[in-house]
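All protein chains but one are shown in place.
Every chain is named by a letter (A and B) in the order it is written, and numbering of its residues begins at 1.
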Amino acid sequence: MTAYPLLTATTFLPLVGAALILLGGERRARWIALVTTLATMAVSAPLYLHFDKASSALQFVESADWIPSWNISYTVGVDGISLPFIFLTSVLSVLCVGGSWTAVRARSREFYVALMVAETAMIGVFAASNFFLFYVFWELVLVPVFLLIGVFGGERRVYASVKFLLFTLAGSVLMLVGMISLYHTLGTLEFRALALASASLEPTHQAWLFAAFLASFAVKVPMFPVHTWLPDAHTEAPTAGSVILAGILLKMGAYGFLRISLPILPHGVQLFVVPMLVISVVAIVWGAYVTLAQTDIKRLIAFSSVSHMGFVTLGIFTLNRSGVEGAILQMINHGVISAALFLCVGMIYERTHTREIKDYGGIAKAAPLYSTFLAIFVLAGAGLPGLNSFVGEFLIIAGAFETQVWLGAMAVWGVALGTTYLFWLYYRMVMGGINPGLVGLKLELNAREVATLAPLALLALVLGLYPELVLSYLHAPVIELLAGGVAP
Amino acid sequence: MGSAMSFLQRQIEDPVRLTRIKRWCYVVLAIAALAEVVVSYVLHASHSHFSFEDFPAWGSLYGLVSCVAIILVSKLLGKVWLMRREDYYDS
Partner (left out) sequence: MTLEWVHPGLLLIFGAWALPLLKGRLKRAAMLLLPGAALAICLALTPGTYGVVSFLGQEVIFGRVDRLSVVFSYVFSLMAFLGMVYALHVEDDSQHVAALTYAGGALGVTFAGDFLSLYVFWELMAISSALLVWQRREASAVAAGFRYLLVHVFGGLILLAGILIHWSQTGSLAFGDMGASYGGLAWTLILVSFLLNAAVPPLGAWLPDAYPEATVTGAVFMTAFTTKSAVYVLIRGYAGTELLVWLGAAMAVYGVVYAVLENDARRLLAYHIVSQVGYMVCGVGIGTALAINGATAHAFAHILYKALLFMGAGAVLQMTGARKLSEMGGLYKTMPVTLGLYMVGAFAISAVPLFSGFVSKSMVISAAGEAHLGPVFLMLTLASAGTFLHTGLKLPYYMFFGEDSGLRGQEPPRNMLVAMGLAAVACVVIGVFPGLLYQLLPNAIEYVPYTLQHVTSTLGMLSFTALGFFLLLRHLDPELTVSLDTDWFYRRGTARFVNLVEGPLARLEYGLVGEIYELVMRRPVLGAAYLLRKLDTVVIDTAAVGVGRSTQTFSRILKTVMSGHAQHYGLIMTAGILALLTLAVLAS
């Protein structure tokens, strides 16, 4: 145990930074944000260093009474599943600041405050060990992201932000109802306690609860057909917003399945497993096909997230070890890659102010460094062995084949399509003769941008060669998760 | 090398010499066919897997037949079906 509440500090340090930004001036805002996010990463380091990978219990638990009369306490703790996400959040937050350094000029104070609040909320979601706290942080995330999109976004930002809000809130309301119902029945909101007591929930009750929570998580992931908020939100958001959305927010939905639905509602899961698998596969293939048709780069990457998250939910609902571990690993991988791709788009957009693919072409000669980075991320996204996505996809598809052969086949087809649209995008953007509209622009990356992209490229490589770095955290909790009656 | 090349050049481009070369080629052909027959019937040094291999000068005959067949069949396939303008794929 450390001398101070480590997890709480990690969670709320960004909030402190937000306060400092409000006090400081416009010009210092981004520096304060950078220092804060780096400090958060530093503060969180002991979490990974002193984590006991052999145990599936919650670690670094910090608890304080909050509303004792309702048995609600402030309790945070992490296990092997939540820890990688906290790492991802802290890293991506730093990179968001780096990527927005020159892009946000007006009202930068509000922008960075929103980023900091978002970081706190996101870490809080993964750190919360009871449902109430989870819900508070879950809802808290909406506010800064809504502001990020609605104030700092592109042309159709109001439409996109409202759509995002309405979709998410609709689901959240149902989650609230479900949460209250759980509390009513079981008298506690602690995740561990709920999981242990799940046997006393009636199967029909579990089914209803699953459906209620499904509404919320499915919107967040997003699962087909409630996915239509995503392309608009991702496209209209500023770069940092897209990075947060694609990198973290989507994972919160799948995390909800892993943290709540699977441990607490095993009967509900059993009932819904087939539709979930079918919807996942539809998301994979449908998402990939629609991605192929896109003409706007950001929209293309956004739709590809629908397809990739389809892989994740497919992996989760195979309910076998390979699939679940692969899904969690793939969430981290996708977080890295889609963040990298959105950062790349943002960087080139700052120079060209267009997101249409047809306005690009032949930037290989003008911007070789950029093209190299983009190549790394495209290859990683396509699942080249040696880069991170391969292992995640491999495990998920193996898990899918264990369940049903045609599921695996559709997943492989999804990989094929994914490779196609990524390579095609690269081909149209980078290869061939230079597009006349781009002549004379200084397209190559500067040092700050290289410093922003390099960690992601490094992560893609390291995770590709040593997936055990993440997988080692996952073995114990996943085994316990699947042993809790949910596995077939 | 230069002298060898000019030697070759003279052989090919001089019509009289070319005719002489062609005549020698026919001789070679005859020898090849004859050699086959000699090996199988006179020396009995052939170990055939199949019955058709025992046909006199089988290799020579099949070589000619194969060559003609390939050329004719391929050209036919090409004319009827497979061959298109050079810019067929450039749409």
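Throughout what follows, a residue touches a chain if its C-beta (ideal position, glycine included) is under 8 Å from a C-beta of that chain, and two chains touch if they have at least 3 such contacts.
Since we're looking at a predicted model, the values are computed, not measured.
S.K.: Which one touches the absent chain: A:R30, A:R109 or A:K163?
M.R.: Residue touching the absent chain, from the options given: A:K163.
S.K.: Using the document's definition of touch, tell me which of A:R105, A:H184 or A:K442 contacts the absent chain.
M.R.: Spelled out, the listed residue whose C-beta touches the missing chain is A:H184.
S.K.: Identify the residue among A:A45, A:A199, A:V274 or A:A416 that touches the chain left out of the display.
M.R.: Once the missing chain is taken into account, the touching residue is A:A416.
S.K.: Spell out, residue by residue, where the missing chain touches chain B.
M.R.: On the side of chain B, residues 1, 4-5, 8-9, 12, 25, 28-29, 32-33, 35-36, 38-40, 43, 45-50, 52-53, 57-64, 66-75, 77-78, 81-86, 88-89, 91 touch the unshown chain.
S.K.: What does the interface between chain A and the hidden chain look like in terms of residue numbers?
M.R.: 70, 139, 142-143, 146-147, 150-151, 158, 161-163, 165-167, 169-170, 172, 176, 180, 183-184, 225, 228, 286, 289-290, 292-293, 379, 382, 384-386, 391, 394-395, 397-398, 401-402, 405, 408-409, 412, 415-416, 419-420, 423, 427, 431-432, 467, 471
FYI, only the chains that are shown with their structure count from here on.
S.K.: In whole angstrom, what separates the CA-based centres of chain A and chain B?
M.R.: 69
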